[in-house]
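Okay, structure first, notes after.
In this view, the complex is presented without one of its protein chains, the others remaining in place.
In this document, chain identifiers A, B and C correspond to the written order of the chains, with residue numbering beginning at 1 in each.
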């Protein structure tokens, strides 16, 4: 860390800060500049010392130098992590494709969706059984019945089942049926939930919070890794900004940025990232060109009959065409799709 | 709702949309404009119909007219709600003041803090026993031991204890010790948790998510109200924006805006809202002038020794001066402080 | 427009609003709902009537239905506009590539840059002669001398010269040397400047303001079109958000969104959009996959010697590799690059 002193800080004040740095088990190095003095604090700064130092008299601000996460970092594990669940592979030259409806609504709906997305080339099936809904008056999902329908769809198609778990006490139940446990954007900092899924042996698809910084996103992954589960995929699903013509703003630069910082695979969700079905195909293609390790796409047999997220769901025909476009881009990028 | 059709939508397409509106139990009214046709859908639109209509062929967008929340709305209950817990009153001409450290760290720390803030005029004591921390490597709180220390501080001072609960399974334990259950910003959309605290008889202090819209904030309150608990206070604690000179951006216009929309009292958190102790006193005064029903302020006996949030905590002396300033502004606003 | 009345608005108040709508030359249609009454105002709403109606007693809000721009809209001109300047083509299946340094620094620098980018496949040369700089103490550009150097580079290479003009009085001078006049993000709403370039016969590259909405962006284009110049290309260069790991957040969904709304070609600037050279190649590829009509990329013979924007500039070798990657993606997308 670099502790920047106020201009008027006296030599004694600087000295006290340096002593505090040393007392925290770090090593201090005082640098007297022309206008400001700074105190470099050398050592492992990931222990909350930043706030302690920031509250000392005479301190203007504290600038961290090291990334706050460890196990998730590329430095801890230079080679990329490749994750597999049944036919689904994320990373290592594979762009896994997870597709399916927002919510599981009925046996017919989920079986039709599963067959359609498999035929188009998907290797994972998404579908919500437990649904986090902004309004208490909206459809909240079929719950365990939905999980059973997902399992039946896997039985027939071989697709890996990806579904959300919303609260720690549901983790054992959802893990019984699902191949991949999804942590939704609203729960990215639900730490008990992160810990609970960290204690399972399932792959975790961790969605970025809608206003999470990259450090916060990677620290959320770190909670899962720290709890013992190394199978974590990061999912960029768009951030909240002043833009309102799309539901969220989808920053595809997250893909190369995360690849620089972490060994974990990066999945893009263009459905939530835009909120508009007409923008999804282009964003699927762009995500692959950006280097994504996976896609998760909402596909519904009849979007206008969907109980949730119909406006951002592709119909099966559009999804097939999107997959053809994606295949051409994947070939150009020399990666395997599906 | 207003369904805006695409320019090229044919009469048949418009007719199908109108039929769909009617089939949802709403009443359709087709308005043919010079450039566009719109279909007004009259009736209770709070059932997720918006997305259904948005996904129909020929539809450009759907504009909701009614607020999505009901019980929280001013229309449902015109007179303001006044909440009380021990000596703490929020609303109805009272600006309740909740103060104390970010985390409970030791018996001496919390007892000293409680005495200091009480003497300065606070009526509620804040202090975290279960701490949501961005990093798995940071201090996570004293847990039940912390709750016991808070209860002991209440015993001596009579201050209402305000403390966070992070997961549904902890609700009974925390409710046993606390007078007010705080839902943190990261958990504003943790729906199982909202439901669990909605089933208690404690006052709930619901913090706004860092990028939650006002509708989402009021819908989160609606979850608690809908579960049966009418004692909900809304806490504006700053939103995430491009600004980085403060930790968050504190929009005080939330106070009059929320007073227009809802009967629930509004509390301001200038500590998280700015992240800098030096900015807190002005923002306390400004919050009262803006019409806030309460303040929640971080005060630590020795901020530079705090285990969390030291940089935004006031020391007792500064808090006393802040309370004197606030008293003058409260007098000007003709409200009671404390 | 849809005028939403407050719940408590009386029949007389609604009637007065309807009369006001009619008096503005629009046609009113009162729709009485279960909870609210709305007044539809039919006709051309692009005359600032929205604010007038919003300020009437009893009005809660006014929702516009029509896009506020006309000439720029896809409805006004369904077929895409294709723009050409020398060898540079934007749109109509061509992805034009404009490359070069942030600032023109010297004859050797700009000539080397021009040769390098041409050889790699660019058809336009960027380079700033008049530089808008955040600090008054930073290098402000070579001004007319820079323009002359750009013209000399065009002379040798045949590349179209793209350079920024910052103030109306400089427009004639810059137009004398440049093939494409760039309006910078900070000047997107400098209306006198928009009008001045609208009166030239040069192609205009209009950069999106860093927090401009899409409607504001298209209205800025409308100022130029309205002044008589139909050669406007829109440039998405990233928006300002809470994200700080990149300089700006680059929303590639702008490409398909703008293609739905307007006939004008869309260019992507991944250099400003990310601020980091290491992220630029992926974003170039992704932009093409997203359907962009052009790229504008910062390339400097020696980035570490650049007088501005070195951190986001590619060196010639990296640019050549990026162009090879882009060529493969362009082939996949069945468009021509360069």
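A few points about this structure:
Operating definition for what follows: a contact is a pair of C-beta atoms (placed from the backbone, for glycine too) under 8 Å apart; a residue touches a chain by one contact, two chains touch by 3 or more.
The shown structure was predicted, so the numbers you read here are calculated from the model rather than taken from an experiment.
When the full complex is taken into account, the listed residue touching the unshown chain is B:241, out of B:241, B:262 or B:308.
Among C:100, C:124, C:146 or C:303, only C:303 touches the chain left out of the display. Across the interface with the omitted chain, chain B contributes residues 211, 213-214, 239, 241-246, 249-253, 255-257, 260, 273-274, 276, 278-279, 282-283, 285-291, 328-329, 331-333. In the full complex, chain C contacts the hidden chain through residues 20, 46-48, 51-52, 54-57, 68-69, 132-139, 166-169, 186-187, 189-193, 210-211, 215-216, 219, 222-223, 226, 240, 277, 303-311, 313.
Residues 2, 4, 7, 29, 31-36, 38, 40, 42-44, 63, 65-66, 75, 211, 240-242, 244 are the ones on chain A that touch the missing chain.
We adopt the following convention: only the chains that are shown with their structure count from here on.
Among the other chains, the CA centroid farthest from that of chain C is the one of B. Compare each chain's C-alpha centroid with the centroid of every protein C-alpha atom shown, and the nearest one belongs to A.
Chain B and chain C have centres, each the mean of its CA atoms, that are 38 Å apart. The geometric centre of chain A is 26 Å away from that of chain B, both derived from CA atoms.
With centres defined as mean CA coordinates, chain C is found 30 Å away from chain A. Multi-chain contact residues of chain A (touching two or more other chains): 211.
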